[in-house]
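What follows is a single structure, and I will ask about it in a moment.
With one protein chain held back, the other chains of the complex are shown just where they sit.
This part shows subunit A:
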């Protein structure tokens, strides 16, 4: 359930039950809000240099937040008598307004995540955002979530790229992402080519190629070069069949694959051929035969695997189903109305074309879509008036749902563009960041090695030149700590190689520590090593900066002071 503070008066109802039974007097309730102004004092809040002043009462209106409770004392600066927060002052303005007015507003120009972080820091739940800004906040949050999910999905997809075990998965990946290997690319282009060839063949075989001998009509090329077209068709269908069977074999979930739209299109594309092989060419079924040929044109939909725009169009139509439905319904209604009126208006004209209401449908459709073929024309005055109204209203009815569909398409298309762009940018960005980090890590390790070399030189009595003495004590201690760790774990810190694909190769050693560990283990190690492997001056340095070490030392057993023993003991 939601914010605890909201239900507080509710829980305080319980207190009434406690009162008569209480063994000691109950503590007085917290002082109510409307106390005298004289009691109140102004508080100074310094947020990254910008100063805000407010009454103490204002802040204490919401005691379950950071500013309203004792937690703010942690940030109190005694010298300046103010509360200092090292946060964003622009966003803090809104947070303070929440205390003043009770409404939290969300500024539209701020980044949602930074705003969320500030709210989380100050202990304010985003649910208290006022109604005026809540919608906006929720929308942005959803968008962000989608974006992150997109990125995560693509990341997972990329991860999966690494772990392919068998040939099935490799084939499936080749089918879904043709740019991953040259064989896949070749396959992609070959199938595309054959789809085009098949569609062109279907088109060309109906073109007239000469005179039909003994009959009046022209001879289509399909009849004339029957064998050629048949061979072409056979070749295409074989390629398509092979492709379909390969996809079926490689699919991770065959049942899901068989039900998917693309596979249905594939099946519809190749089935007519096989059915045509089966049926003999006799008159009874030649009607069906012709219908089958019509289905061959659906091969053109196979292009949607090759074209993203086509997929987006299909997706848009699917997502605008309700608008399309509205369009169809309103058109149907208008057609019926106008057709009826036209029919009754034109019924009594001699030799009229408007022989029935369904016959008038054709006229209405042609008029509403402003085609106006002129094969059916009204003669009476009433008919002409109705015809005029019909064409005017047709424009309106069709124009209404179109912008919705267009905006949907535009949104989805741009989303797709953005997703692709983001993916590409992300990869490049991550690679650059990795290189920068690795170089700084490498710099640190090399510095450490240089320090060690100097130390070794010192120990063996070789002269040092003076300008190497600028290392500060912190670095020395840090290096020393790492060295103790190395000795303990019997490993070495090495420089990481970062090849360009962005994945650092780690030759089996732990990564360099970013910051010295402040745990008892490290202190234990440090002072134990101090005793053993340090020359005197380092021991003094250790002692100066780690006063606790001497106390801890007395607790350790006098005997085996090697690092490994201590590590075990601390765990």
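Keep this in mind: a residue touches a chain if its C-beta (ideal position, glycine included) is under 8 Å from a C-beta of that chain, and two chains touch if they have at least 3 such contacts; residues count from 1.
Methods note: contacts and distances are computed from a predicted model.
Student: Considering only the chain that is not displayed, what protein name does its UniProt record carry among "dolichyl-diphosphooligosaccharide--protein glycotransferase", "Frequenin-1", "FAD-dependent oxidoreductase domain-containing protein 1" or "Anamorsin"?
Tutor: The chain we cannot see is recorded in UniProt as "Frequenin-1".
Student: Can you work out which residue in A:16, A:216, A:381 or A:399 touches the chain that's missing from view?
Tutor: A:16
Student: I need the residue numbers on subunit A that touch the omitted chain, in ascending order.
Tutor: 1-2, 4, 6-23, 25-26, 28-29, 32, 127
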